[in-house]
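First, the structure itself, so that you have it in front of you.
With one protein chain held back, the other chains of the complex are shown just where they sit.
As written, the chain order gives the labels A, B and C, with residue 1 at the start of each chain.
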Amino acid sequence: MKRSIRKILIANRGEIAVRVIRACRDMGLTSVAVYSEADCTAYHVRLADEAYLIGEALSSESYLVHDKIIDVAKKSGADAIHPGYGFLAENATFAQRCADEGIIFIGPSPKTIAMLGDKIQARRAAIEANLPVVPGAEIDAANVHKALETAADVRFPILIKATAGGGGKGMRMVEKAEEFEEAVKRASSEALSAFGDGRVFIEHFLQRPRHIEIQILCDHHGNCIHLGERECSIQRRHQKLIEESPSPFVTEKLRQEMGEAAIKIARSTGYVGAGTVEFMVDQEGHYYFLEVNTRLQVEHPVTEMVTGFDLVREQVRIAEGDVLGYDQSDIRFSGHAIECRICAEDPEQGFVPSSGVLKNYRIPSGPGVRVDSGVVIFSEVPVYYDPLIAKLIVWGKDRDEAILRTRRALDEYRVSGLKTTLGFHQAVMDNATFRQGKLSTSFLAEEYPDNRFIQLDDTVRETAAIALALDKFLRARKIAVSNNSSSRRGDSNWKQFHRRKNLRNFGGSR
Amino acid sequence: MKRSIRKILIANRGEIAVRVIRACRDMGLTSVAVYSEADCTAYHVRLADEAYLIGEALSSESYLVHDKIIDVAKKSGADAIHPGYGFLAENATFAQRCADEGIIFIGPSPKTIAMLGDKIQARRAAIEANLPVVPGAEIDAANVHKALETAADVRFPILIKATAGGGGKGMRMVEKAEEFEEAVKRASSEALSAFGDGRVFIEHFLQRPRHIEIQILCDHHGNCIHLGERECSIQRRHQKLIEESPSPFVTEKLRQEMGEAAIKIARSTGYVGAGTVEFMVDQEGHYYFLEVNTRLQVEHPVTEMVTGFDLVREQVRIAEGDVLGYDQSDIRFSGHAIECRICAEDPEQGFVPSSGVLKNYRIPSGPGVRVDSGVVIFSEVPVYYDPLIAKLIVWGKDRDEAILRTRRALDEYRVSGLKTTLGFHQAVMDNATFRQGKLSTSFLAEEYPDNRFIQLDDTVRETAAIALALDKFLRARKIAVSNNSSSRRGDSNWKQFHRRKNLRNFGGSR
Amino acid sequence: MLRYLVTIDGHEYDIEMEYRAEGFDVSLNGKKRKVIQYKLGESRSLLLVDGQSHEVDVRGGCLDSSKIIFMQGQEIPGQIEDYNLAQLRKTAGMTTAAAIDRTVRAPMPGLVVEVKVAKGDSVTKGQPLLVIEAMKMENIIKAQGDGTVKEIYVEVGKSVEKAGKMLEFE
Partner (left out) sequence: MLRYLVTIDGHEYDIEMEYRAEGFDVSLNGKKRKVIQYKLGESRSLLLVDGQSHEVDVRGGCLDSSKIIFMQGQEIPGQIEDYNLAQLRKTAGMTTAAAIDRTVRAPMPGLVVEVKVAKGDSVTKGQPLLVIEAMKMENIIKAQGDGTVKEIYVEVGKSVEKAGKMLEFE
C-alpha cells in the first residue's frame, strides 16, 4: 500500500502551481511544471525544478490535454500528479488514466470524483447520509416546459447550476418564472463550454444565506478528521472573493455538528484525501448540504493558518498511503485567518477582467502575512485563464486583529499595469457590516448596489491634487530653467533645488 | 496607572522601524517616523503615517540626538516613543528624558536600563539572584599591567567586552597574554566610539559554548512570564547571523530551569516590559548568565512564530499599564522557527559591508515564510548604518521542515546591486552539522575556516557556462543578421527565431 | 508662484505653489501646506504634506491635462489646468468634457462568441449587442443608449483586444 513519492508533476499554472511547487521544495521533493505557450515565462515555470511546454495558450490545447500531461509525467519520471484546482482536478477520466498508467493521482479515487462531481448523485449521497439538503431537482434544458413545472415545485427564487461543474461557472439565479427559459439556455451553454457537459439542475434559493464549508482529511486506512470551517460568504456571481476561518457565526456546537456531518458523507462515499464539504447556512443556523469538492480549494490557506497544517503535504502523505497519525482531538485552532483573492479585474467596472504586464509588483510581508502569488514583477497576465493572480492570507490572534492586519497588508501591496481587486478588499475591510461579522452571500449586492467600492477621503483627494500640481510645477520649472539658463536671478535657488533633487533621485531610471 | 497610547514615534530606521510601524497599523495606532538625510526615501519613511527629517546622515547628528527626537514627538503629538534596538534603545538618559517630558518610553524604567546596561552591575545582580555566571572582572584599560594580572586570574582564553555596550561591539577574544594589550586598547576605543564609554571588562571564554537566551515579558503589576528560548549560536565576531526557537539542544527540563532563572533576575531587578536574558550554555548543559538586553531583540520574530505572540503589541500594552492577562501555563509552543539575517555584506570577503542601490529585490513568501525588510526595490543601502537590510523568518512544524523551507525561501529571494549573506545562509542550511543541530559559537570557524561558503555543484557550473555561451551566441547572431540581412539562406529560420524571441520578451526594458 | 485648478473625483482645488529651500509652500483652497518631495523613480515620489507621508505615482504624458495618480493601492484620475486659463474657459462657457463616444469598445480582451445585431439595426438602451467570452465567463455587452448600428468591426470566433473598436452607432 505504501508508495513513495519523490517527484511530482503539477498539472496546473498560476498561484496554485506555485503553491504546490513550494510544498515540494518544503518536503525535499522534485517538482515538474508544465506550461502553455502563453506561460513560457510564468513564475511557476521559473520556480519548478523542471518544466515542459505542452501546447498552445488555450487550455483545451494544453492544460486540459490528458495525453500531453501523461507524456510529460512519463518523460520526466514523475511518480505522481498534483492537479491543483480547476483544469483536471475533478476529472474522473483523467484520474483513472493516471491509475492505468501507474502514476499516483493526488486526490480521491476516480469513482469518488465521478460520484461527487455529479451534483445529483452527491445530493443523493448526502440524503442517504442524513445530511439536510435544500429542495431541488434535475431538469432537462431541452424540455423547457417540463423544467418550468419542476421549478415551480422547487419554489422561486431558484438557482440553476451545472451538474458537472463547480466554482460558480454556469450558475444562474432566477427570481421569476419569466426569466427562467433564457437563464436555463445560457447556463446550459456555459456549462457545455466550461465542462463539456450541458446538464443543469435547480435548487431553491435560500435568502441571505452564509456559505460555510468544512475541510476534511481522510487516509486510506479509514481515518477521517475535519479541520474546522471556512466562511466564504463574500461572493459575487457565486465567485468567492474573501474567505475566513473560523466563521464569525459558527459556535463550537455548530462546528462540531457540521464537522460530524462532513465526516459522515466522507465515510459513506469512501472518501480518501483532502476535500471540502460545502454548506449553506441560514441566518437561524440551519445548515444544508451543497456539494463536496474533491480537491484542494483556493481558500485552503486560511485553514492552514489557524491549524498549522500544510494541506498539500497532507495530500501527498495520504497519496503515499501514510496513516494520518492524529485524530480529531489532536486538532487545535489558533487565532483567525482571512484570505483576499487578488484578481486581475476592475471592481468598479463590474469586475471585468484585466490583462497585461505587471509594471510594478511588490508584495507585503511581516508578522502574520502570507502571499501565495502566481506572478512576480514584469509577469504577464494572459487573457486565457482565471483572473486570480495571487492570494493574500493574513493571520491575527482574533478577527479584529486579522482585519486590521489585512488592511495594512493591502496598503503595502503595490501593483501597476493592471486593474486589481486590491481597492475592493480595502473597502470591505473598512466596511462596518463586515467588521461586525454580519455576512451573507448577499453582502456585496446589499452593501455596494452600484459596484462603487472606492470612497476617497479628503486627505487622499487633497494629496492627489497636490501631487498633480507639483508634477506640473516641476515640469514648468524645468522648462523655465532650460529657456532661461543665463538668468542670474532665482537661478542659484533653482540649482540648489536641482542638486538636491538629483541627490535624492534614487530611482530606477538612471 | 493606565495610560492610553494612540500615536507612537519610532526612534529608529531600517527593518526594525518597519516592524514597529507595521505593529502600529495592526493595532490601529498612528506611526511617526524620523529620518536622516541619508534616509529620505527609506521604506520606513514611506510606510509611516508621518515622517520628519531630523538631521544629517551620521547617527550622531540624527538618530542619536535626544533633543531632535523629543522635538518631533512633541510637534507630532506622539504619546510614546518606541526605540527599536540599537541607537537609543538602551540609553537610560534618553528614557529619563522621555519621562521628564511626559512621553511614554516603550521599555523598562531608566533605572533598570542603567543598572542592567552596566554589565558589571548586571553580573552582580545575577549573582545575587543565584544565577550561575562565568568567571570575570572589570579592568582599567589605562592600567594594562594590572589588567593583565586580572586576566591571568580569570584564565585565558578571555573575552573583552564593553561595559556599556551590547551587540558584539567592542568585543574581543584573546587567547594569549601577548595579544592582550593591543586587544584591550582596540576594544576600549571601539567602545568609546560606539557608546561614548570606553570601559571594558573581561570574562573567561567558554570552549564551544552555545548562545541561548530567554524572552521575558513583565507587566507593571508584578506578572512575569517567559516565552521560551532562542538559540543564537551561529555568530561571527559575536554578531548573530542565524537564530532559532526552540533550541535543538534544550530539553523541557532545561527550558523550565533557564526560564525560571530569567524570571528570577527580572523580578529581582523590578523589570517591566519585554526583555531578553542571555546565557552561555556549555556542551554539558550548564548555563551561565551573560547579560540582560532591555529591549526588543533583532531575533524576536522566531519567538513570535512559535508562540503566536506579537511582541511589539505586548510591549505597547505593557507600556499602557495593561495587565499581561495570561500566566506561564497559558503559553504554548508550536513548531520550529528559524531567522536568517540578510545583511549587505560579502561573506566570501570576510563579511565586508556592501552598499548601493537595490537594482532588483524580490522577497519570498508562501506557507510559513515571513520577511521583515527595511528595504524595497530601488532602495539605497547607505554606508552609515548597520548592514542588516532584512530578516527572513520561517516556521515549520519541526526543525527539518523549517530548514528545508528556509532553503526554499532563500532560493526565491532575489537581490542584486549589493552583496548579501543569502549565499552564506544557503550554505549553512545545507550544512550537515547544522542540520544535526550540533551548534556552538565556534560553528563558523570550525566549519568554514577559510570563509568559503559557496560550493558550486556541477549543474550550477554547467548551467552558468551555457548561459554565458548563449549570451555570446545570441549577440553574434544579432551581429550576423544585421551584417547579412539580405542573405536568403538561413534567414527564414533566423526570422522565426527572432519573432519567437520577441513574443517571449516580457521584459522590463521595453 | 504658479497657480492651478485641479479636479479630483469631482472636487475642485485652487492650488498655489512656490518653491522654498526647505520644501514647497502650497496653498490649497486657501489652506497652507508645507510639502516635501523625494523622487523614488521616473514617476513615483514620496510626498510629506505637513509631515504626513504618502507614496504617489503620477502617470500620463507631459502635456496631458488628464493624469492618473496611483496612491494607497488606488488609481485616481485627475485633471489639471492653469488657473487663469481655467477661469477664462469657464467665463467663455466652454467645457473640457470629451464628445460623447458613439463607438462601442471592448471592456476587456476576449473572444467574440455572439453578435446579436446587424448593420442598420435600430437598438434601444440596454439591448444586448454582443457576447464576449473572457476568462471562461460570458459577458453580454449592452447598448448604452438608443441608436442605429452603423458598422460592426468584429466577427464571431475572433478575439478582440481591450478597448478595441467593436461596433459603431450612427
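Keep in mind that, in the parts below, contacts are C-beta pairs under 8 Å (C-beta built on N, C-alpha and C of every residue); 3 or more make two chains touch, one makes a residue touch a chain.
Since we're looking at a predicted model, the values are computed, not measured.
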TODO: Counting contacts across the entire complex, name the shown chains the missing chain touches.
DONE: A, B
Task: Among B:94, B:413 or B:434, residue touching the chain not depicted - done: B:413
Open item on the list: Please identify which residue in B:127, B:352 or B:445 touches the non-displayed chain.
Closed with: B:352
Task: Selected from B:321, B:335, B:423 or B:437 as touching the chain missing from the view - done: B:423
Task: Those residues of chain B which, in the complete complex, touch the missing chain - done: 169, 186, 189-190, 193-194, 349, 352-355, 383-387, 410-411, 413-416, 419, 422-423, 426, 454, 456, 459-473, 475-477, 493-494, 496-497, 501, 504-509
TODO: Against the chain that's been left off, what residues of chain A make contact? List them.
DONE: 32-33, 40-41, 45-53, 75-76, 378
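Heads up, the rule we're going with is that only the chains that are shown with their structure count from here on.
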TODO: Could you grab the centroid distance between chain A and chain C? Build each centroid from C-alpha atoms only and quote it in angstrom.
DONE: 30
Open item on the list: Please tell me the distance, in whole Å, between the geometric centres of chain B and chain C computed from their C-alpha atoms.
Closed with: 46
- [ ] Please compute the C-alpha centroid of chain A, do the same for chain B, then give the distance between them in whole Å.
- [x] 36
Open item on the list: I need the residues of chain B touching at least two other chains; which ones are they?
Closed with: 40-41, 47, 378
- [ ] Going through chain C residue by residue, note those that touch at least 2 other chains and give them in order.
- [x] 38-41, 52
